[in-house]
Structure formats: C-alpha cells, structure tokens
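Comments concern the structure below.
Every protein chain of the complex appears in place save one, which is left out.
Order of writing sets the chain letters: A and B. Residues in each chain are counted from 1.
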C-alpha cells in the first residue's frame, strides 16, 4: 500500500528551504522498510533540488550563478504580466527538478552524508508551496 | 500490481506538446487510488517538462530562452552528422527531464492548478516519440 501525503512550506523570497526532516518524518510514518520515496512540487515557479547541506556558501553561490544565467527583464520575454521575476522562475523550474525519487532502505532515505532535500523558491515575494509525497 | 503502458506522440517541430490528458487517462485505467505515476521519454533529443498550462506566452518564452542558450552550429560541436539541431537537442534533454514522477491521491494526479505535463520536442523535423508510463 502506498503512503501518500502532502505538506506546505511558506517561503519568504528566493532561496533554498530545507525539507529533509519533513520528508524523513513521512518515511517514518509510512512504516515502509524497503521502497521508494518520491517528492513532487505542485508549482511551476519553484523547484526541488538535492544540494550540499554542510556549507551555506554553496547554496548562495548556486543561487547567484542561476540568477546571472536567467536574468530578469530579458528583452525576449513576452510573458511579463505577473512581474519581472515570474518568467525567470518558470525557466529555472524547467532547468532544475519538479520531482525527486529516493530509495528507502531499512526505513531510511538513502541520502548521502552531504545531501539535503530543498525547495528552491524562485519568486521574490512570500508564497505557500505544496509538496506531495508518495512512499511505496 | 503495477500498471505499465506506453503511448506515442507525433511532433511537428520544436515546441511543447501537452500530454496531461493522456497521462490522466492512464491513471484512470490503472484503477490505482493512492500511488505514484511515472512518465519516461524513450528518446535523447526530446524531453519532459512540467510547465504553466494557462498562458501560451510562458511556453514560447521558455523555448526562445533555451534556444538562445543552446545555439546551433556551435564551434565546439563535433557531433554534427545528424544535422545542426541534433547536438543542441541532446544538451537540452540533459538540462531538462527524461522522467517525472507524480504522486496519485484519490485517483488523481497531484498536479497543481497551473501545472501541465509536456513533451518538449527539440528537433525541427517531425518525429514519433514514445512515452512509457508506470503507475504503482
């Protein structure tokens, strides 16, 4: 039997918000010993990413780099009615991940030592984001 | 029991082709109430992406942006025997997704209001593309 749940994350501007603990808690609740945990983000202007959880400078550099690659107010944009950070957010979401699946072994996510699961908010204003999870 | 199927999409040049209805139909056929739906594209010069389904300008801007980032006839390319749009297609496929997994709750995909599932064709000529799906 699959264990399916969702939870919300309130974001306060661009950045990486760690959700590893929330996902591990769902795995514990599922009581599944060996299987697969999938997280899926129900939005098109934010994304999911696995990144280094040790040094905050890695996450800051990642974000600075992507903001330079995907600039606001690009002259080719015509989808501008929702603000200058909206179309860049859709592009960033397409370049990163909307779903991530992690094997579960002995009731634990098989994350490496330095891996954390993050919701990556690409909009500048505050948003309530929903992550759906399925553990099988 | 897993419900596995595949279906074809005929593309007519670069662009995003929505397949949300096809995937939802498979979920209905599977009769699975709570679980996970995975779509996988069996090709290396097209990809899958979740994008905004409301305003067509978002999809056009996304494609224009990626075409500018991954240019044809790049001087570093040596893999050119299959045409100028072939190597850029492989790069675009690597930067986007080949598989997407979406939790199913109460017999419905947990897609957000504005999310659609798209096959993203990166080649200029017409192609028959196969998407494999597994619903568990």
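Structure notes:
We take it that a residue touches a chain if its C-beta (ideal position, glycine included) is under 8 Å from a C-beta of that chain, and two chains touch if they have at least 3 such contacts.
Just so it is clear, the model here is predicted, and its values are computed rather than measured.
Checked against the hidden chain, the listed residues A:4, A:87 or A:136 yield one contact partner: A:136. Within the entire complex, the positions of chain B that touch the omitted partner chain are 1-4, 6, 36, 38, 40, 42-44, 69-70, 74, 76-79, 81, 87, 90-91, 93-95, 97-99, 101, 130, 132-134, 136. Seen across the whole complex, the unshown chain contacts chain A at 34-36, 49-52, 55, 57-58, 60-62, 64-66, 68-69, 95-97, 100-105, 110-112, 114-115, 136.
Quick note on the criterion: only the chains that are shown with their structure count from here on.
Computed from the mean C-alpha positions, the centre of chain A lies at a distance of 19 Å from the centre of chain B.
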